[in-house]
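For subunit A:
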Amino acid sequence: MSYLIGENMTGGYGGADILHDCTIAAEKGEIAVIVGPNGAGKSTAMKAVFGMLDIHTGRVMLDGEDITKLSPQDRVAKGMAFVPQTRNVFPSMSVEENLEMGAFLRRDDINSTMEQVFELFPILKDKRKQNAGELSGGQRQQVAVGRALMTQPKLLMLDEPTAGVSPIVMDELFDRIIEVARIGISVLMVEQNARQALNIADKGYVLVQGRNRYTDTGQALLNDPEVRKSFLGG
Partner candidate 1 sequence: MQDLMNAFALFSNFVLVPAIAYGSQLALGALGVTLVFGILRFSNFAHGDTMAFGTMITILITWWFQSLGLSLGPLPTALLALPFAIVLCAVFVLLTDRVVYKFYREKKAEPVIYLIASVGVMFVTNGIVRFIIGPDDQNFADGERFIIKAREFKQMTGLSEGISIKVSQGLTVVTMIVVVAALFWFLNKTRTGKSMRAYSDNEDLALLSGISPDKVVAVTWIIAAALATIAGTLYGLDKSFKPFTYFQLLLPIFASAIVGGLGNPLGAIAGAFVIAFSEILVTYAYKRFAGYLLPEDWTSGGLLQLLSTDYKFAVSFIILLLVLLFRPTGIFKGTGV
Partner candidate 2 sequence: MSSALKNVLLFSIMAALIVVVGQFQSWNLSLTILNLCLISAIMSLGVNIQWGYAGLFNVGVMGFAAMGGLAAMLISVSPVPEAWQAGGVGVIVGLFILIATVLAAMFSYRKMAKSPVRTLLIVAIGVIGYFILRSVVDPATTAIEKVNPASTGYLGGLGLPIILAWPVGGLFAGAVAWLVGKITLGLRTDYLAIATLGISEIIVAVLKHEDWLTRGVKNVSGLPRPVPYEINLQQSDWFLSLAQRLGADPITFSSIFVKLCYASLFAVVLLIILYLSEKALRSPWGRMMRAIRDNEVSANAMGKDIKARHLQVFVLGSIVVGIAGAMLTTLDGQLTPSSYQPLRFTFLIWVMVIVGGSGNNWGAVLGGFVIWFFWIEAEPIGLWLMDTLTSGMDAESPLRAHLIESAAHMRLMTMGVILLLALRFSPRGLIPEKVSHH
């Protein structure tokens, strides 16, 4: 059984359902990527996994435990971490303080985790005293991911981490995400840049109108002529 699985999820934000019988899973130490056209419910699917909207059928399992009824905060305590697409740092606090706030729930020594984050994102070490709001877009994303890693999560969820950053920064960020997965953390990511994202994905989900359309390994999806034609621009 998968480490994390959102099974047959149907639901939305109170109004009409956005997700229909949608299933998303992530394995330990692997990268799962959700792609699809605009309005396909990609972010919604991830928020459903994180408990930010109500699903009225289906369930979410983490490491064999049913967490469908838990609040997002409780899921954080269970080892899930979420990086929102926008407003994902504390702008008037320093980089270091942002990381500290990520570890707010922890009572043990956080210095080694912080060192790990600095190893992963060396630029943050140089800018540790600077306010997050003053950093460039790419650096802010690093702070956001770093903040999420401070809880020592077992699963990291990223909502379009490369939105609005340059291609070079995007490649760099993807490299870091691969490193995160190598430490043994599962990664679940929603991406607009489907081709590049599937490139690093162990598993890919193509959603259309809130339903699973294609599910396969990243490479298989990249090689699938149907997928290429409809979703990757040929």
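A quick word on the picks: all candidates are chains of the complex that A comes from, given by their letters.
Definition applied: contacts are C-beta pairs under 8 Å (C-beta built on N, C-alpha and C of every residue); 3 or more make two chains touch, one makes a residue touch a chain; residues count from 1.
Owing to the predicted nature of the structure, the values given are computational and were not obtained by experimental measurement.
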Here the complex member from 1 or 2 that touches subunit A is candidate 1
Seen from subunit A, its contact residues with candidate 1 in the complex are 72-73, 76-77, 82, 84, 87-93, 97, 100-102, 104-105, 147, 151
